[in-house]
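Take a look at the structure below.
Of the protein chains in this complex, all but one are displayed in their positions.
Right, chain A next:
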Amino acid sequence: MLLQLKNVFKWVNSGGQRVFLLKDINLTVEEGEFISVMGPSGSGKSTLLNVIGMLDSFDEGEYRFLDEPVHTLKEKHRANLYKQYIGFVFQSYHLLDDLTVQENLEMPLLYKKVGSSERKSLVADTLDRFNIVGKKDLFPAQLSGGQQQLVGVARALISSPKLVLADEPTGNLNSKQGEEIMELFKQLNNEGVTIIQVTHSEKNATYGSRIINLLDGRKI
């Protein structure tokens, strides 16, 4: 078992009323799964992803990640946990405009305090693996959307996470580029990486092994 959410609630107080973003979520993810989270806008998909990614906190319930009780962990410990095991892919790529492809890939390793030579070899491996060696000195603005997302995925995978969280990874791409990224995900999943993706597209959801539908913060 990779992670488990038990009776997770998340809410905000708005105008004296409690608005639930997540309501009684129970979810168990095994290693090697490929899960698609679906639901209309505002149903809490991204919130769920952020909670799983430990970027966001929740108000009630339990969250165990690799048998660590995340909800009781200190901020620093939690940060170490996600730095080590989780990679993120965003809809709008979120690459740093001022850095080259190579530097963008290197960044997460810097924050994991990986040694210089090891960083070099990891970056080189990754460039190779994603076939972007030729683009390593380009800036994100010089790449197409699909290529940027490719770099985004590469960045998420460079520190060999157990879990990749993708928030509408194909949302900004045309259908062909989207397909390529989904194929990539499928391939990664086959290599053993657990993937949770948020998507609007039925077609993309079919790449996954399991679909979770959310409505108003509730799993249906």
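One rule holds for everything that comes next: a contact is a pair of C-beta atoms (placed from the backbone, for glycine too) under 8 Å apart; a residue touches a chain by one contact, two chains touch by 3 or more; residues count from 1.
Rule of thumb we're sticking to: contacts and distances are computed from a predicted model.
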Hidden chain of the complex, named as in its UniProt record, picked from "Heme exporter protein B", "Poly(3-hydroxyalkanoate) polymerase subunit PhaC", "ABC-type antimicrobial peptide transport system, permease component" or "Cytochrome c": "ABC-type antimicrobial peptide transport system, permease component"
Sole residue of A:K6, A:H94 or A:K120 that reaches the chain not shown, by the stated touch rule: A:H94
Touching the absent chain when the full complex is considered, from A:D56, A:E179 or A:D216: A:D56
Residue, one of A:G39, A:P108, A:G178 or A:G217, that touches the chain absent here: A:P108
Interface residues of chain A (partner: the chain not displayed): 46, 50, 55-56, 76, 79, 82-83, 88, 90-92, 94-98, 107-108, 111-112, 155, 171
